[in-house]
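A single protein chain has been removed from this complex, and every other one stays in its place.
Chain naming follows the written order as A and B, and within any one chain the residues start at number 1.
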């Protein structure tokens, strides 16, 4: 891609030559077709000394000698670098087609621009959208709908009853739409009988799902992952959960059934949410905290911590009090 | 299935017409062949207004006008609904057979009523019982024995040395019988050497295992999952663990080596059990609690919480005391 075209797309001013670039990189791995970025003046020397063709730099940064590099000037260089990566990836997308070792049911609809890789299995009634990639070893259940420009990297399982929007990325080993954990005890025998887990899983646009993460479908209704949600690795999302727009959840967090995370919630790693919890828009849950069942936590930008989760300040005051008392004794 | 036959099987009285039904459903997705259920009078209107053919209702509920629905009357409607789902599923089971893309070793024994789906691999000496399903991408190791009516949904790995009873359901991505985590340090070098992990994993009847859950086989002896156990997603069970009958364990809980959970224990999510722990019959472990190694906890119906786990009441009293002291200061 011409640098000038890339600059336009990422909203940067390009004061360099009209060169071709094809990837973003770190300083150590940059080639003559690479774009690198500088977030802070202390990194400038590294950027100008590396092999890259072009450097994304802050608007305000004074550069006496660019050492022959083209410069892309913008306000938010980290964001511009991320956008550049997306643009260049799109430009190098691989051709569509079904690998001969893949097993695609004759009742599935795979767009001709979609790519089904080695040893993937796609069941009847599934629909794979424009330019989406179904990586090696993926298993796509009956009637699953996958939108455009999705990337299921490898060995992803998608159960029947699941729909994905556009531009959804799913890392290897994730399981989408599995049976929720619902059982009915029989008081006469002490045995548990499986409650039907026959609902749906609806995943919006621009969602990313981490490796070996599991998301259950609804019992009778739907589990919903709204647009822009980012889930890290080994996250568990139970049945009938609603995860709002642009919610970010770090690794190994678990969310029990019927819990609601409103838009823009941020959840750190290893957090546990009981069932029927509601986390208000924009709240922040600190690492390893625990929210008991049926609890409602609200507060745009408020950080909650500890188990049971409470405002961080309160938690820290309690920790300090306890430490003081233990020393005294 | 005739409604009258279903009613018999689930122990309900059927006062409706002799119609055919083939699935259970929620109100929104019910069809003219569906059975729905009502647990509380406030849901009755929804049930009678939906498309379902039949409604499971409490014995005692007075219904002036059933709106043309057949009624199935029983004491425990939630349980009846669960049982109805199981009955109708059994009736619609798919035919046996091995998908041409599956790789079944000539030394494996697959019952002719069993179903081996696309791209599954079954090694020599494995035995797959009546009507069991080995879903797409599953890997079944040498000599593994799988009983009747099991369902390994997709991409399940079963190591050599593992046996499953009847009616075991395994969600996608689970790993059964993997090597336990046992190493012997060499004091001379600081290196760890793998201690043999050559025992067995024995899984009973009516067990359900969640997505991406991992259960290690014994080091020299066996890990045992008794009849009726239900494990949620991303649970870890270490080597030589014994999980007693009808134990229920929620997501992301981890159980270290040689720990024993007696019958009917209930374990919430993200609980951690050290090694050589014993949890007495019927005890309840609250979410995120931690039980140190070698500890014994007993108490039918007693709830334990916190780390180290102690009776819930004690935990709550301590939390209240600390909060009070911190406010005072």
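Assorted remarks:
Here, a contact is a pair of C-beta atoms (placed from the backbone, for glycine too) under 8 Å apart; a residue touches a chain by one contact, two chains touch by 3 or more.
No experiment lies behind these values; they were computed from the predicted model shown.
Here the missing chain is touched by one residue of A:96, A:125, A:269 or A:299, and it is A:269. Only one of A:164, A:234, A:285 or A:309 touches the absent chain when the whole complex is considered: A:234.
Note that of B:157, B:171 or B:223, the residue touching the chain absent from this view is B:157. Within the full complex, the residue among A:136, A:185 or A:299 touching the omitted chain is A:136. Counting the whole complex, the residues of chain B in touch with the unshown chain are 103, 119, 121, 123, 137, 139, 141, 155, 157, 159, 173, 175, 178-179, 181, 183-187, 190-196, 198-199, 212, 214, 216, 219-221, 234, 236, 238, 252, 254, 256, 270, 272, 274, 288, 290, 292, 307-308, 314, 317-318, 320-322, 324-325.
Against the chain not displayed here, chain A makes contact via residues 23-29, 76, 78-79, 81-83, 85-86, 99, 101, 117-119, 135-137, 153-155, 169, 171-173, 206, 208, 210-212, 228, 230, 232-234, 245-246, 248, 250-252, 264, 269-270, 287-288, 306, 319, 322-323, 325-326, 329.
Please note the rule applied: only the chains that are shown with their structure count from here on.
Chain centres here are Cα averages; for chain A and chain B they lie 28 Å apart.
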